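Can you keep this structure in mind? I'll have questions shortly.
Every protein chain but one is kept in place in this view of the complex.
Let's turn to chain A:
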């Protein structure tokens, strides 16, 4: 069999397995826009920006999505209960190959009325089914609190650790820091140097991140952590999801601080998605959402170590 055909058939099997999984569980597959006026505002993203032009209209600034998250949440706010989508998403200024391709396929799914624990259960079942379709079996996925991992690997208790405590830990562990470091930077320096390398190859859910890494996640009942979950498999970050934040006031505040950070870093800004904030209160609490990299799943189930090997047209060969 020629290689492109092999890749195409493998991808078809993955997509079919995923679609069958969600159909069986009463999800609806939806299509969401790739070109939007208000993309995600995450401070570290570089967007593919463009301009929308229509005859007789004023032109509009736009960008390609980095995830279908905002559109998906609007649909939840309009009353859809269980939805999934295969979205083509775009991130500029990432490595050209290896674990990254500037455009990639993201599977996102949401269920109203369920939280991140249910999400971990469902994600494990889904990933196992796709693996099984390729004759691969993995041990039960480990579930590790970020707090426990950092305590074990860096000797830092995130319970009550402030910026100064994180700074002290970095000094103790001989991790270089910079005066511009935020609490989030210091946490991430510790995480990258000490915690992440210990995760290993076994499937592992890391859950409950510190609030400085909350993104769009709701807080835990004690208010100390974010209900955010990442799945690592074969040492690759495969999915990232949350019990979704549905409070529009808190969400607006997070958008505002992200915009401020983008301005500080000289990155372009986009308008806040007001339609999302209008619909957010109609999303039930809890609601979980998860985003999974389909190309990376393809790498894992077929044992390939580079994303180029599972793409028919890797960007590294187009540019």
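Following the convention adopted for this analysis, a contact is a pair of C-beta atoms (placed from the backbone, for glycine too) under 8 Å apart; a residue touches a chain by one contact, two chains touch by 3 or more; residues count from 1.
We take it that contacts and distances are computed from a predicted model.
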item	value
Among "Elongation factor P", "Acyl carrier protein", "Molecular chaperone DnaK" or "Sugar ABC transporter ATP-binding protein", UniProt-listed name of the chain not shown	"Elongation factor P"
Contact with the hidden chain (one of A:165, A:215 or A:277)	A:215
Listed residues A:71, A:85, A:227 or A:240, member touching the removed chain	A:240
Hidden partner chain, touching residue among A:20, A:95, A:132 or A:312	A:95
Interface residues of chain A (partner: the chain not displayed)	3, 42-45, 93-95, 97-100, 135, 175-176, 178, 180-182, 184-185, 188-189, 191-193, 197, 209, 212-215, 228, 230, 240, 265, 304-306, 309
